[in-house]
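Sharing a structure with you now.
As you look at this complex, bear in mind that one protein chain is not there, while each of the others sits in place.
Labels for the chains are A and B, by order of writing; each one numbers its residues from 1.
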Amino acid sequence: MNRLRIWCLTPAGALLGGLFLIPLGITLAYSLMTRGPYGGVFSPFTWENYSRLADPLYAAILWRSALYAVTATTICLFMGFPLALFIARSGRRRNLYLSLVIVPFWTSFLVRTYAWMFLLRDTGLINSMLLAAGVIHQPLTLLYTPFAVILGLVYGYLPFMVLPIFATLERLDKSLVEASADLGAAPRATLRHVIIPLARPGIMAGSILVFISSLGAYLTPDLLGGGKTIMIGNLVQNQFTSARDWPFGAALSLILMLVVMGMLLPLRRQSGGML
Amino acid sequence: MRRRAFLLSLAGLGCSRSKDRRLNVLNWSEYVAPETIPDFEREFGVKVRYGVYESAEEMLARVMSGNSGWDVVFPPNYFIRPMVELGLLAPLDHSQLPGAGVLDPRFQSPPWDVGLRYAIPYMWGATGILYQSTLDPAPQAWADLWKPSFSGRITMLDDPAEVIGACLKKLGYALNSEDSLQLSRAQAEAERQKPMLRAYVNEIVRDQLVAGELLAAQVWRSTAMRAMEAADGKLRFVYPREGYPLYADNIAILRESKRTRLAHSFINYLMRPAVAARIALTKLESTCNAPARALLPASMRNNVTLYPPEETLARGEWFQPLSANAQRLRDRIWTAIKSA
Partner (left out) sequence: MRNSRWLPVYAAALYGFLHLPLAVLAVFSFNSSRFTRWEGFSFIWYKAAFADAQLAEATVNSLLIALSATLLAAAAGTLCAYGLWKRDSPWITASLYLSLVTPEIVMGISLLALYQWIFRYLAIQLGMHTVILAHVMFCTAYVVTVVSARLRSFDASLEEAAMDLGATEWQAFVRVTLPRLAPAVASAALLVFIVSFDDYVITSLVAGVDSETLPMVIYAMARKGFNPSVNAISTLIVVALGGLILVSNRIEGREAER
């Protein structure tokens, strides 16, 4: 029993140890060092990068990012669950329908984002059509708004929600659903009391993937939000690029990771150990 | 069997590649003419690997280790000193660079690299305002980008040095100011302007200006040139009255390079007036090469946006490397502006 388990865990363990934990250790070391006069990382060791985080400015940014991420995750869930259910119930066509969810994501993220910019612009497709139909007389400001950011996040991460939910619904025990129906439960009650509880691990997995990805997003707020809001991902990115302050960037990301872990652990316990 | 053949062919691919005589050039994307590299390969019988980066910081991160494999890079002027201090650049051997005399007098011994010890100036650019030519009065100064009548139809660049720089110039301060009082005044200006802005965006603003969705924008001159080319006279560019930023990209050889001879030949090749003129022509940028400029068609050679007169140039100020403290302060300010 144990031998097989150890063999199973070895490849992933080696990957994680060598290519994730050791580099993470390097990041931890960076976060305790000082920025060189021209970028780069130098000793002496210091706590200063962490004490700088006491600035309320950074807490406000974290809070705003969490708000965006929660909104995007909720919308993804309401869009993704029915879609996953539809695919799971499509019989022989299910592979085709599943692929159709994936297909748009073979184009580069950047290109897809530009396509949305093209749709949302003042002279874009949506505004032109509404103007032509006489619904509006002035173009609506759609691009460079919080709405556009949420739209971009939802669009970008919807498959992260659909795929895990589908993976749990896909082999849902049909007899349970039928039994529920036989016992006179309305479809709605079956959904609530049978299907959703059974799909819970997938819902948790999907929500976690979407939440984490949205929280760290930095291109979407830049391109669709017009850079007028800053999310935590932009802040981290800026430290490694324009500010050239790797130690502060490292401290910032470690704190971010701790906060996310802190939020996820209760969820994880609630779902009975998802991973 | 088939799998082994596949693996062998993969291995073969790797070997045959590394045996060629070659030069690895890391540059901004689309920063040479289409025929520049193929012509060089043909003439010198070598292969050139042309890699691209999208920001100078990305370039620095990729070559920082000193074992990146690249030979030639194109750092902006304010990166030369940091890169020299970090020990990344090899000193140039001027006996192998007979062509260096062609540089415009302004670039013979620039302030960021006196005596051209580490890098050869390549092309230079600036930041200014691009606006719809129907605007009356036309914007002439950074201060015009604070006009309430433009509200919602202007943009600034998504770049801390540019936005803070424009605010500093508006207030009459130096572009590279490290003074905390001046910087906090600049922050207040930027925060006052933010509600009037459509967005902070870079090159993609071009299309929106051409389509007439915006009235005016802070832009890099290279973006402006392309937009004006596409808009048939509907757009105009101005070097703001209060002063504006200047920057230059330079050709440099990395210290780690083992192909310095070939790298010098490559620099010489890029300095040939005919080659430099072709690059300047296709990229719509200002060359640092005097005879190359003379080879350009008159419409470009005398273009006042690309080659402004002395009195306009005198208002420009070169970006400089900042101290660690100033950079940290500016990042805090930029973060505050963005989350205001």
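One rule holds in what follows: a contact is a pair of C-beta atoms (placed from the backbone, for glycine too) under 8 Å apart; a residue touches a chain by one contact, two chains touch by 3 or more.
Model, not experiment: these values are computed from the prediction.
Note on the undisplayed chain: of the listed residues A:L57, A:M79 or A:A185, the one touching it is A:M79. Contact with the omitted chain, checked across A:L67, A:I102 or A:A189, is made by A:I102.
Within the full complex, the residue among A:L53, A:L119 or A:L140 touching the omitted chain is A:L119. Annotation for chain A: contacts to the undisplayed chain at residues 1, 4-9, 11-13, 15-17, 19-24, 26-27, 30, 79, 82-83, 85-87, 89-90, 92, 95-112, 114-119, 125, 155, 158-160, 163-164, 166-168, 170-172, 174, 177-178, 187, 198, 201-202, 204-205, 208-209, 212, 216, 218, 233, 236-237, 240, 246, 249-250, 253, 256-257, 260-261, 264, 268, 272-275. On the side of chain B, touch with the chain left out of the figure occurs at residues 17, 24, 29-30, 49-54, 58, 61-62, 64-70, 202-204, 206-207, 210-211, 226, 230.
Here, only the chains that are shown with their structure count from here on.
One simple way to say how far apart two chains are is to compare their mean CA positions; for chain A and chain B this gives 34 Å.
Contact residues of chain A toward chain B in the complex are 35-40, 55, 57-58, 60-61, 64, 114, 117, 121-123, 141, 143-144, 222-223, 225-230, 234-235, 238-245, 248. Residues of chain B touching chain A in their complex: 55, 57-58, 60-61, 64, 81-83, 85-86, 152, 155, 158-161, 194, 197-201, 204, 208, 211-213, 321, 323-324, 327-328, 330-332, 334-336, 338-339.
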